Structures are given as C-alpha cells and as structure tokens.
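First, the structure itself, so that you have it in front of you.
Apart from one protein chain that is not included, each protein chain of the complex appears where it belongs.
Now for subunit A:
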Amino acid sequence: MRGVLKGFALTAGFGGALGICISLAIAQAPPSERKSGFEFMSPESQATQQDDFSNPGMLWVAEGEALWNAKAGATGRSCAECHGDAAVSMKGVAARYPVFFAGSGRPIDLQSRINVCRKTNQDTTPFPLESRELLALSAFIGRQSRGMPITTGEDKRLDPFRARGQELYEQRQGQLNFSCANCHDNNWGRRLASSVIPQSHPTGYPLYRLEWQGLGSLQRRLRNCMIGVRAEPYPYGSQEYVELELFLMTRAMGMPLETPAVRP
C-alpha cells in the first residue's frame, strides 16, 4: 500500500493526538521483524511484567487458581476435579486458542470455552464476558502456557474464519477511515501522540493495562482501537472478535505467550 494521509485529527480514544500525519508506505513486518508489544514498552513497564511479585496481573492469576479449585454449580464439581493440576492439563492450551469447536461448527475463544464447562460440566450460569472471574480463570489458564510458542491455526477447518479475520483487519472503518493494517502493519514503531504503535500481536492476553488499572481481554483492547478510529465496536462476544483473534494469533505463530502481560 502506498500514499500519504495528512492531517488526521485523532482526538477520540488515542490520547487526544491532533493532526497526526500517517504515511502508508511500509508493508507488514516479515516474521524476522515481528515484535511483541513488550519490546515497545519502557524498561520500567518491562520490569513490572517480568517480576511476578510486581506484575499486577498475578493478582488475577491467584484468584483464578482459587476459582479453579472451588466447587461450583449444581454438580458441585471444581475445575480441578476433572482437569487435575492445571500446570499439566492446561499447559499449552491458551497458546493454541481460538480452536475449532465442533459444538458450534465455529472457532471458539478461551473465555467462551471456559464458559462451556461452566454450563455443561458444572451446570451453572456462565460468567459474564469481561467479568473478574472469567478474566481470572483465563489469566490462570494462560499463565500455564507462558513462554510457550503460539500454535493457533493448524486446524484446516479454521481457514475460512481466519480469512474473514484478515478481511476485517484490512478493511477501513470508522469516521477516521483506518484499517487495523494502516496502523499496525504500515506504521508500527511510529508514534500516535505519546503511544508507540505496536504490531498488534495478541501475545499477552488477558493483560494488565496501566490505562485500565485492571486486567482486560483482547476484545477490550480491540474495542479501544475501534473507538480510537471512531468506529462502532462490535458487542462483546461477537464472532468478529473471535475471527480477528484467530487471524492475529495465527500471524503471531511461534511467538512466546506472555500472559499475564503488562501494557501501557
């Protein structure tokens, strides 16, 4: 893609940046140049992520562990009763999500997969998306894959959904008329006001964002980006997010999972 966009006023959602010039000349980073959002952070934020005693995401991991071992629902069974030690049974699981889910004939993300077990195996109400409990369990399960390479997308049945995710990624949208690729492929490493534009690898979710003062899912992050270009974000749980996640995870294949990461 070539050309130069001039004088966009990005006032909503992106730190009040005014009159940013974004040039669209650089193509998507080749695998050797892939960088996690971690690499664009200050040394202080990197240190916060790397020390489990200062990484606030670990508070959710600890809560997730307690939920893992707690009896719940009409069946009165804990996750641990069926799945045993998460360090064994959940190792590598988060690194290959979203997966194809035969029950729906579609890809499913980790949060929704946890809720399937809540419903069918514990016989109780699913946790609301973005609730503390669901984030905590996702962070705890994600933590079991920390450092492992992302392997999402090997299942051929996922191909059409990933292709749809890529279309969404490349489609211009919002009043500012930007695609995800315009920022994350063509302008990564440059600044949008005080923020460095990362390559949008979903390596650390759910993660602790300093701006949120809390843990959030990839869907929350994507909503932030959509609101930033003044597009109407999809509702939580919509298929578009799962397709985007599938595309992003496949694009990040081989990169190590960082959950729970820290981001500005």
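For this structure, a couple of remarks:
Note that in this section contacts are C-beta pairs under 8 Å (C-beta built on N, C-alpha and C of every residue); 3 or more make two chains touch, one makes a residue touch a chain; residues count from 1.
Methods note: contacts and distances are computed from a predicted model.
Per its UniProt record, the hidden chain corresponds to "Thiosulfate oxidation carrier complex protein SoxZ" from the list "Fumarate reductase flavoprotein subunit", "Thiosulfate oxidation carrier complex protein SoxZ", "Sarcosine oxidase subunit delta" or "Autoinducer 2 import system permease protein LsrD".
Check A:70, A:163, A:193 or A:210 against the missing chain and you find that the one touching it is A:210. Listed residues A:56, A:149 or A:264: the one in touch with the omitted chain is A:56.
Mapped onto subunit A, the interface with the missing chain covers residues 48, 52-56, 58-60, 62-63, 66, 132, 136, 210, 213-214.
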